[in-house]
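A protein chain is absent from this complex, but the other protein chains hold their places.
Residue numbering begins at 1 within each chain, and the chains themselves are lettered A and B in the order written.
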Amino acid sequence: MQILTDTEQSNAKSYMLQLMEEVFYKCRSLTGEGAYDTLKMIQREIGIQINEVESGKKVFDWTIPEEWNIKDAYVLNSNGKKVIDFNDNNLHILNYSSPINERVKFGDLKNHLYTLPDHPEWIPYKTSYYQKNWGFCLSQNQYDSIFTDEEEEFHVVIDTTLENGVLRYGELYIPGKVDQEILISTYFCHPSMGNDNLSGVVLATFLGKLLKEKQNFYSYRIIFVPETIGAITWLYENRDSVNNIKHGFVLTCVGDKGDLTLKKTRSGNAEVDKVVEYVLSESGNDYNIIDFFPGGSDERQFSSPGFDLPVCSLMRSMYWTFPEYHTSADNLEFMEEGKIGETAEYYLRVFHILENNKFYRNLKPYGEPQLGKRGLYRMIGANKDQSVEEFFNEMAMLWILNYSDNKHTLLDITLKSEIPFNQLLAAANALMEKGLIIET
Amino acid sequence: MQILTDTEQSNAKSYMLQLMEEVFYKCRSLTGEGAYDTLKMIQREIGIQINEVESGKKVFDWTIPEEWNIKDAYVLNSNGKKVIDFNDNNLHILNYSSPINERVKFGDLKNHLYTLPDHPEWIPYKTSYYQKNWGFCLSQNQYDSIFTDEEEEFHVVIDTTLENGVLRYGELYIPGKVDQEILISTYFCHPSMGNDNLSGVVLATFLGKLLKEKQNFYSYRIIFVPETIGAITWLYENRDSVNNIKHGFVLTCVGDKGDLTLKKTRSGNAEVDKVVEYVLSESGNDYNIIDFFPGGSDERQFSSPGFDLPVCSLMRSMYWTFPEYHTSADNLEFMEEGKIGETAEYYLRVFHILENNKFYRNLKPYGEPQLGKRGLYRMIGANKDQSVEEFFNEMAMLWILNYSDNKHTLLDITLKSEIPFNQLLAAANALMEKGLIIET
Partner (left out) sequence: MQILTDTEQSNAKSYMLQLMEEVFYKCRSLTGEGAYDTLKMIQREIGIQINEVESGKKVFDWTIPEEWNIKDAYVLNSNGKKVIDFNDNNLHILNYSSPINERVKFGDLKNHLYTLPDHPEWIPYKTSYYQKNWGFCLSQNQYDSIFTDEEEEFHVVIDTTLENGVLRYGELYIPGKVDQEILISTYFCHPSMGNDNLSGVVLATFLGKLLKEKQNFYSYRIIFVPETIGAITWLYENRDSVNNIKHGFVLTCVGDKGDLTLKKTRSGNAEVDKVVEYVLSESGNDYNIIDFFPGGSDERQFSSPGFDLPVCSLMRSMYWTFPEYHTSADNLEFMEEGKIGETAEYYLRVFHILENNKFYRNLKPYGEPQLGKRGLYRMIGANKDQSVEEFFNEMAMLWILNYSDNKHTLLDITLKSEIPFNQLLAAANALMEKGLIIET
């Protein structure tokens, strides 16, 4: 089963990398201009609606925070030299830092500095959303070269604002033949990192572009939110209609070159779990299957016991498991080496199966219908020498007829018969054309 | 567990081979004299009723075909020599060939010839029941020796008739203690082949002979039909009473020397599946278990979704899997080397367990009843040195008493306890005699 040719996958990767490059260095956060610029780019590509929710609004157990914006941030040493500069890399700022403009001794400053001793060249990514704080992240090497004197005094400037404003999220609804929805959720709040999670943002954009061009059986809803608070906000705003969600995906870490990884839904045996597993197993490539756990990304919110939606996550290397995670090494080069085009292909395969995974009813259920008189069966019988293909096509029809009992989906029949899904689908369509079965 | 002694199995094989020999060279087909002669032999042995259904009658999605009879068929070469002769082997004729008497060039004739290049000495078996056609089957060696000149003209004579007539099937009903039935279905329509399927015909005859002599718990219904159309016809004629069928078997390929093979029922967990699996595993011999698939023989019809009957197939080498399948090599010698007597023994073991696989109810369910005062338990207690047999007999009674809860059959208890079925059956009978349990 291949949906996109190798060339189309390669073009898809180019398109997605180009989008990533365009906004890579925006200083995104839960709120603020960097996030807004990113949403506007998505809007230009696929026409999402951008929704705003005001600071201070209660959303379930949470409160929309103040909007955060940043103009500049740096540290001057005692010689007046800029030793840490937000303009070099926006990971330098502890995300959501409060403003400050003060002289501080190194002894105090060091409690506000974050490094990664194990990866001395990389800058870590840190946040302090819900407790007022300030800080800088830097590489261990930079730290060691700057801070040599315990008594040195530094001038710290963080020019940020925390004011009543809005939290924004984007949403694209693509109506299908039925109201039941496939939810695609991704988050945009991380600054200057590729796999986590501009990869999710641009893959969702790419999929949206393709899905808009097609007639789909399911309706698709693609949402672009800041992580956690954004998912909770969206759930709050849509709490009365989430029951339309039949299948869901959280798009995160979809751009590196690691094997594909399915983190299953909370129940572990939703239709979408079986479909993704089939697509992975059918591919012949290595892959990982991980049971649901209530940590990770926004599947935590969709799978909370009050909602318990069948939302899985089809990733490449899962968050936490690759060394570049939440560091400056999760950069554009890391994405160029990655396989986001192939990830897109797998999502399209999964959608293809979900869209065609029907139950059927046999309209001639008493014995086999006579396929021969309808031109669907070999005319010289008792034939051990027929072609393998012809044999499998006949077997595909017999499987469909026998299991068109309202209890087995096409994927169930695929797994029982070990005949490829698309071959069974073709057989089912042939039988439907002859009026022998109907979709139910 | 042995039902027939080794000598009895050997006698059973002799009896069945003798019946096979008697009708082996009849030119059987879906209809016609060869089939009728075979049914009459079965009637002589076990008194089946022979039913007739007229050509043109609708049976579900199918129509009873015209009756086919053959007097002669041959091909003369340009020298007037008979180079293919139906009288040498009735597999030479494409079964259900229309009549023809014409001179044809080899260039045309060759489209009507069938060989097996991989087995150059064997004649294949071919049919064209539902599309009017004619043809000859022959060995590749014969083909190569006859046809050397592309331009040679031949005289083709097929003296057959296709006329309104009847389709016949045989049926034997052996009433038991209850109306629930065990169905044994086999097909007789294949000419001059042993394993497929005179073996099924004579095994069904042998089993019928034995079952008629016994008092059975279940009623048994043995049907002899032409494959596919015959099973569909029988289902059509009996569509209102098939719910009596509690367990079923299709008898095919039961005569070669391969390991026994169970093709399970559609559900895969019917009582009959468990019983056959137990009999096979208990035997100590190798065997195969195959999940249901909707190809093969008449289990396809019995397992169609409108009926979904618990019909399995206990074979030796399954159709398709032995090289002699549907060729002239599936002959009497092949059957003489085979193990049809042993197959009979396994069927009798399966019937024995089905007949005795009861649920029980414990009439003293509160604590254990006092077996000792009823002479069912050793009198010197706390005995580590009692005989293994005595120990197992006591354990058998304790197992029966504990699981006489209306929820476990004797086979369920067998599988839990790992005590042989017959030992548990003896224990259950002893407990019933003492009034401690009853069958439910």
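Assume a residue touches a chain if its C-beta (ideal position, glycine included) is under 8 Å from a C-beta of that chain, and two chains touch if they have at least 3 such contacts.
It should be emphasised that the depicted structure is a prediction, and the values quoted were computed from it without experimental measurement.
One of A:116, A:146, A:315 or A:335 touches the chain omitted from the figure, and that residue is A:116.
From the options A:61, A:389 or A:418, the residue with contact to the unseen chain in the full assembly is A:61. Checked against the full complex, the candidates B:188, B:249 or B:399 give a single residue touching the omitted chain, namely B:399.
Checked against the full complex, the one of A:47, A:120 or A:294 touching the unshown chain is A:294. Along chain B, the points of touch with the absent chain fall at residues 362, 364-370, 372-373, 379-385, 394-395, 398-399, 401-405, 416-417. In the full complex, chain A contacts the hidden chain through residues 60-62, 94-95, 114, 116, 124-131, 133, 228, 231-232, 235-236, 239, 266, 291, 293-295, 300-301, 303-308, 320, 325-326.
In this section, only the chains that are shown with their structure count from here on.
Mean C-alpha position of chain A lies 55 Å from that of chain B.
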